[in-house]
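Here's a structure for you.
Note that one protein chain of the assembly has been removed; the remaining protein chains are unaltered in position.
We call the chains A and B, going by the order they appear; numbering starts again at 1 in every chain.
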Amino acid sequence: MALEDYAGDMNMCCRCSACKFIPLQMVSGFTHANVCPSISRYNFHFFSGGGRLNLGAVGLEKGFNYTPWYLSSIYNCQLCGACDVSCKYGMDMEVLLPLQALRIQAVKDGQAHPELQKVVERMTATGSMVPPEGAKRGDWAKSLGLKDAGKQKVDVLYHVGCLTSYDKGMQKLAQATAQLLGAAGVDFGILGDAETCCGARAYEMGHEKEFLAQAKKSMELIKQSGAKTLVTSCATCYQAYAVLYDRFGLKGDLEVLHTSQLLADLIEQGKLQPKNDLGLSVTYHDPCHLGRLGEPWIHWEGTKIPGDRFIFDPPKTYRRGTGGVYEPPRDVLRSLPGVTLTEMDRIKEYAWCSGSCGGVTDSNPEFAQWTATERIEEALCTGAEALVSTEPWSEKLLADTIAANGGALKVYDLVELVAQATEEGGR
Amino acid sequence: MALDKDIHSAFADVVGEENICDDPTMMASYFKTDFACVVMPKDTAQVQTIVRLCNKYELQFRPICTGWTGVFIPGTVMIDLRRMDKIIEIDEKNMCAVCEPYVTSAQLQAELFKRGLNTNIKGSGAQGSALLRGHGPMDQSCGADDRNHLAVEWVTPEGELVQIGSIGSSDEWFCGDGPGPSLRCLVQSTVPPSCTPGVFTKIATKLYHWPGPERYHLKGNSPNYSLIEMPDNMMLRYYSFDSVEKMIEAEIKLGESEVCYIVYGINAAMVSANVTSSNEEQMALFQQISGQVKGNGFVVIIAGNSQADFAYKKKVLEAIMAETGGESLKAVERPEIGEILMRQCTRPTGAIRETMRPGGTFKSIPNMGQRDLTVRWAIGAGEAKLPLIEKGLIVDDGGGFFGWGVEHGHLGKTEIFCAFSPMDSEANKAVGEWATEQGARAVEEKYFALTMSPLETIDERTGPAVSNYHLWWYKVLDALDPNGVIPLKGVSKLTP
Partner (left out) sequence: MIAKEKLAEIVGGTNVGDDAATLAAYSKDESFVNELRPACVVKPHSADEVKQLVTLASETLTPLVPVSSGPPHFRGDTIPSTGGAVVVDLSGMNKIVFVDRPRRVAMVEPGVTFGEIIPAAEKEGIRLNMPLLPRSTKSVLGSLMDREPVMMPKYQWDISDPIACLEVVFGTGEDFRTGQAAGPGSIEEQWAVGGVQKAPYGPHVATWHRLVQGAKGTMGISTWVSMRCELLPKLEEPFVIGSAQLPPLMEMASWLIRLRMVNECFILSGSDLAAIFSEDRSADYQRLQAALPAWVLFYVVAGYDYFPEERVDSSLSDITELAKRLAVQPARAVAGLSAREILKAVQGPCPDPYWKLRGKGAFEDVLFLAPNDKIEGLVEIMSGLAGQAGYPVSEMGVYVQPMVQGCGSHCEFTLTYDPESASQAAQVKDLAAAATKALMNSGAFFSRPYGDNTRLIMNRDAASLTILRKLKKIFDPSGIMNPGKLCL
């Protein structure tokens, strides 16, 4: 949908400020009541979901004026969707979609963020969000003897993702995932060097055209592999294939699973048996892309029914963050011997973003780290020794931030702990 | 409009460049209003300095917290108090808490719950400032309006710091009055531009005992949270009555018996909005329950400090309902609905669903005053809504109004609103006319005069009918604001 299609939503904003806070019924104290990193950092109302909606509404009416403050407002936003969830507790209106549309409009109007522009150009050129720096995308799988989905048909395709593939510190996730899937008897393959970026981060950066082009490339490869199911341990990729691609009619019948969902099933079925006592206190960070943004897309087209109410024909069902993937990672953690899970104050659909979404790690690393620091502080409040997540982009930012600040909190991906807990992984 | 370079610089010297914005493009985000700039002070001293600069440069200013509603004048300096968000103290021994303006009611309440205490949250919602004057579902037992304010820290329109009450002579916040007459006579915030001149930078607010849990333990995901367990010392019901008179009779008896934690007189449309998470769900539920209610009614929450206390209160409630013919709405007795209302009444978050979600906007006529009197007016105002409903201009709520007894029925609040689409110019016009007519009728028939409207709507007819208060208020403003930095839209000052 184009920005104009959200005029009604943008004009619905009643300036209540709910978008700045977690759903108010969940506020349990003075701290950790904020949910929007953008306004929490920068304070002006135009750094909130509602403030941006107002800008959009006026911009549609009077034209967009891309001043430095305006660009700061639209790019210093992780597009994490927390404002959308909080608003929709009370309202029937879209928040995140118009915010995304505002950014896309800016890019269309020649106002791409220069750093994001570079990242997107690199993606187009190399098929990666992360600079390859001479490495090959499939290097992590060397000597693992995994099925090459580029050369033979597979039912299950393990999509690794750019960061996990190229980042030396994150490659262990891919290796652990592959080992666990193999141990559980899942017949899967990988695209290896041929794998290409899902494109989702480009979409968030406002580059819809480039995203669509990339998405088509990616889907073509997946189709050629014959895969009926795509499994990924990257939440961003999960959201891309499960939601974004569905939204743009690219997904087809592909089943998309995040590794946390698959691992939960495998553990329940007894195909994976965590046995080793990890003796670890953890807290879990819900990545935006697996959580509230991972809620399945709802295809809907309709028109507003003229009259007094903001209702549609056919009735519109809103995505309110209810249907994200929240329980499977928790189920997995609860199944690991010796692991005690203590929840943070802001979790599930109202989790505080790690800071890694929306291109902010590239457009404003300081803001990304600030956001991560807030999350780390919140994790420390639980007393947990480790912060676990299911999103490599979050984990990297969180770990780098902890290291930069000299902290002791450990950061794990879920698959690492599962690998440690299963016989095959050991400790 | 962008500020003059020197003026911008002067403000930036105080708060830092990152805390001032005078980019005209960005002003629209605030209230679609062309402010001169937005400036964000971090503490009282900075507020004073900003206000003094406004005086020096003859700029009008207006402070804001979370800012759900108000009247905003182009060209003014918006003082956004977002950075002043600390709870200064919670004093359990003296039943008061001191907060800065951007502490939300939800945050304060959450901290208080841990201590077995509570604050009265305004009906506009728990995202609002903890310092707001106003009314909410807990008025019955937790006071209301300006009567929950104690000591106040106030920056006057000239930038002077006045600490009203005990804080002016000591380090204590427990009392807002004296020495001598109370300056709390001025300390009111309401719909601007006629809000109290100046900026409140801290307020002590009265606290109340909270018999409920130290936190609500919820399950589910937004927007469908549910209590894991209803507190065993609390009960919620919705009672409806054959007539408004019977409802008021019941309300008064409940007030006098002092058994209710909450008496919250929302109508069936508001109940159905409150507990549903979409307009369609609300319409369906409203259809269902409007066939089940006898007429107007209210939510009641009973809370016992002990089993014996709880049993007694329930017994009295039953007796009064039997006497007045109050019938319990079965739908609300179902835990899945009752517990939503329990939470929404004690941490109000339903106002948006009631007022904004249906059409996109609403216009309301609120009155805080003598309940039995104002409700008679409200009946007529509700009847006057019916033709607009018939024409499809406003959301069909059955012509409902709402309200409740305050301070165990000593005082009252009555309000009526029309929900409609802001994009519908015909609806806008019709609702405006309805509000004007009903407001005028309130004055003509001697029910009340609108106390919450901007000063500009006070005309020659209303002011003299209400002790010429507007003339006194102008004099007060003139005395406190010699340089005219408080915006008063469309109103001429008395002195040249």
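Assume a contact is a pair of C-beta atoms (placed from the backbone, for glycine too) under 8 Å apart; a residue touches a chain by one contact, two chains touch by 3 or more.
The model shown is predicted, which means the values in this text are computed figures rather than measured ones.
Although it is not drawn, the missing chain touches B when the whole complex is taken into account.
Although one chain is not drawn, the whole complex shows that of B:34, B:281 or B:372 it is B:372 that touches it. From the set B:176, B:223 or B:382, the residue in touch with the chain omitted from the display is B:176, counting the whole complex. Only one of B:33, B:119 or B:166 touches the chain withheld from this view, namely B:166.
Looking at B:230, B:316 or B:389, the residue that reaches the missing chain in the full complex is B:316.
Mapped onto subunit B, contacts with the missing chain fall at residues 91, 93-96, 141, 143, 145-147, 150, 156, 160-166, 168-172, 174-186, 188-190, 194-196, 206, 208-209, 252-253, 256-259, 305-306, 308-309, 311-312, 315-316, 319-320, 368-370, 372-373, 376, 407, 410-412, 442-449, 451, 455, 458, 462, 465-470, 472-473, 475-476, 479-480.
The rule is short, and it goes like this: only the chains that are shown with their structure count from here on.
The centroid of the Cα atoms in subunit A and the matching centroid in subunit B are 38 Å apart. Across the interface of their complex, subunit A is touched by residues 18-19, 21, 23, 25-26, 28-32, 38, 40, 66-69, 80, 82-83, 87, 103-104, 106-111, 114, 124-127, 215-216, 218, 221-225, 277-280, 283, 343, 347, 349-350, 352-353, 356-361, 392-396, 419-424, 427 of subunit B. The residues of subunit A lying in touch with subunit B in their complex are 8, 11-12, 14-18, 20-21, 23-30, 33, 39, 42-46, 51-52, 54-55, 57-59, 65, 67-70, 73, 85-86, 88-92, 307-311, 315, 317-318, 320-324, 326, 348-350.
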